[in-house]
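Missing here: one protein chain of the complex. Every other protein chain is in place.
This part shows chain A:
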Amino acid sequence: MHICKFNHKLLGLLAIIFVLPFSLQAKVIKEERSLYRNIIVEDKGDIRCLKFSVKRNKSSQSCIDKSKPKALVFDYTKYVMSSLLFNPSPKRVLIIGLGGGTLSNSLLELFPEIVIDNVEIDPAVIRVALQYFDFKTTDNVKSHAQDGRIFIKRAKRKKQQYDLIILDAFNGEYIPEHLLTKEFLEETQSLLADDGVLVANTFSSSKLYHHETATYHAVFGDFYSLQKGYNQGNRVIMIPKIKPSNAELSQRLIKLEPRLADYNIKLMNMLAFLEIEKLPAEEYKVLTDQYSPANLL
């Protein structure tokens, strides 16, 4: 009798040991080939991620939590959203680099009247975002399958203006070189409305980090940045056209904090990582259209 009970417990334990990992193991639910890369949608428990596979490496581009659809999974998306401190009610937004469309969705939820242009070079990514990540498009929220640089150049010709521009076209391993040059940033700058904010999600290591700093500095001067630690993971650069005073910042913080809490963003904690980056003393070459070996550095 005793032994039997023990066996049941053991069996239960064994079941937990063997079955649980399987239920939490990533399951590929969609594979899509595109002109640019292979796209994979992977489910792991409630977390669904969009991944680009390059050789054997898979890098998560975007994730959602199906049980908490509002919550942002990645730190960097929280960093990006905290840029609302610099413009708490953006009306026209430009996002370069779609991923799963999480940023676009969150902004639309927060500001139902918002106008968003999502620009994504890979039509397959747009398809996957719509189908598997609940990426919402409306009359005002659009997606454009185009190279970000071309979209920005054309928008400049049409004299379009945006309150918030999010550059999110970088991937840990690869940076489109023509999206990290002085000329590109100047074109982007020309699209910023008077109280506009530019937010760039960058992921730079090694020498490129300093060239990137020098390039942003050459165009914008000192800028804000959010990152967990020097040269660790993402650095989100934030450049408001008008720098808010500390009093304004704390006022906005009080208003925004409860709203952003739904998205798993602890705005107060974010502020601890916010710093102003000044031009470092060391000289690094500014990246330009003429000199842009971003992927060689």
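Some points to look at:
FYI, a residue touches a chain if its C-beta (ideal position, glycine included) is under 8 Å from a C-beta of that chain, and two chains touch if they have at least 3 such contacts; residues count from 1.
Criterion: contacts and distances are computed from a predicted model.
One chain of the assembly is not displayed; among "AzlD domain-containing protein", "Fused MFS/spermidine synthase", "Extracellular solute-binding protein" or "PTS mannose/fructose/sorbose transporter subunit IIC", its UniProt protein name is "Fused MFS/spermidine synthase". The chain that is not drawn here is touched, among residues A:P176, A:G196 or A:P240, by A:P176. In the complete complex, the residue from A:K30, A:K153, A:H217 or A:R259 that touches the missing chain is A:K153.
On the side of chain A, the interface with the absent chain consists of residues 35-36, 121, 146-147, 149-150, 153, 157, 176-178, 181, 183-184, 288-293, 296-297, using the contact rule stated above.
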